[in-house]
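Dumping the structure here so I can ask a few things about it.
Only one protein chain is missing from this complex, and each of the others stays in its spot.
Take a look at chain A:
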C-alpha cells in the first residue's frame, strides 16, 4: 500500500470536512480514524478513488461521533444536514491547514505536533515516538493545540513565516525514531511549495534538500560526527543537490531575498565544491553578510566568523569573533578551531575541552573531546 499517497491526501480530506461544516477538532479525529481504516482495508481492497474513499469514510466517522455526542447532549440539529456524497470539491484547503497548525497562538512544540498529525497524517503514537515522550503526553499536547485554535477562522490568511519556522523545527530538531522527520519535513515543505508560490518556501525546501543530500556522510558508522571538510563528497546525493540548486536559483531570480534563501545559498556553495579546499569562502562570507543584514542574529555572526577565518585567515576570523559575546552557544568551539588554524595548539586544546563541557548534545561533546585529546596528544609528543 502506498502510505505516502495516503498521507499526502490527509490535508485536503481534512479541508473538505471542515468546509462541509465539521469543526476542526472533530474533523481531524475523523480523518485519523479514516487513515487507520485505510491502512487496514486498502492492501486487500484498494479503492479506485482513494481521496473520495477517505472523504466518505471520514465524513461517516465524523457523523457517528457527532451523533453519539448529540445523543449524549440531546442535541441533534447538526446531523441531519448530511451532504450528498459526491466528487470532492475543486478547492484545496491544504494551505489553510498549514496556517492553522502553525497559528501564532500555539507554542512551537504544539505547532509541530499538530502539523505532523493534521497535515502530515502521522499518528499520535508515531509523533510521540519521534520526540521521545509518552503517547498520553503527546495526545494531550495535540488536543490542547486543537482547543487553542478552535476559535480561529479557517478561511483567514495566515503568515507563511510561521509555517516555515515550524517546518524548519521538524527538519532540524528531530530525534531518530521510526519516522524520518527530516524526510517528513521535506515532504511537507514540498507540498507547501505546491500550494503557495513564495520564494522563501522555495528557499527552505532548497535548504533542506541540500542538507539532506549530505546526511549519509555526516556521521560515521559508530555515530560520531564527521565535519564538513572531512565528509566523503563522493557519497553526497547529487540528485538532491541538483534539485536544491535548481529550486534555489529560480527563487533567487525573483529578487525577494529572505533568510532561508540566503542559508540555502551557503549550503549550495558547500555542495558545489569538489573538495573542501576548493570551497568559495569569499562568496560564503558575502552570503553571511546578507544573512546578518536579514536576521541580525548573533549565531549567524558566529558562523560568519568561521567563514571569515577560512576566507581571510584565522587572525581575521579571531578578530570577527572578538566582537561577539563569548556566552554564545558554540563560541568556544569556534574559537578553538580558529586558534588551531592559527597554530596556537595549547589555547585550542583548552578551548576544545571547554566547548565539550558546554556542548548541547552527546555527538558534539564527543567530537569536541576528541579534538582536545588529538591536540593534547600532539603537543606531548
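Note that in this section a residue touches a chain if its C-beta (ideal position, glycine included) is under 8 Å from a C-beta of that chain, and two chains touch if they have at least 3 such contacts; residues count from 1.
Just so it is clear, contacts and distances are computed from a predicted model.
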item: Protein name (UniProt record) of the chain left out of view, among "NitT/TauT family transport system ATP-binding protein", "MutS domain V", "Putative phosphoesterase" or "YCII-related domain-containing protein"; value: "YCII-related domain-containing protein"
item: Residue among A:21, A:46 or A:108 touching the omitted chain; value: A:108
item: Full-complex contact with the absent chain, from A:25, A:196 or A:225; value: A:225
item: Of A:61, A:270, A:301 or A:339, the one touching the omitted chain in the full complex; value: A:270
item: Where the missing chain touches chain A, by residue; value: 107-110, 112-113, 131-134, 136-138, 140-142, 144, 169, 171-176, 182, 207, 211-212, 215, 225, 228, 263, 270, 303, 306, 359-365
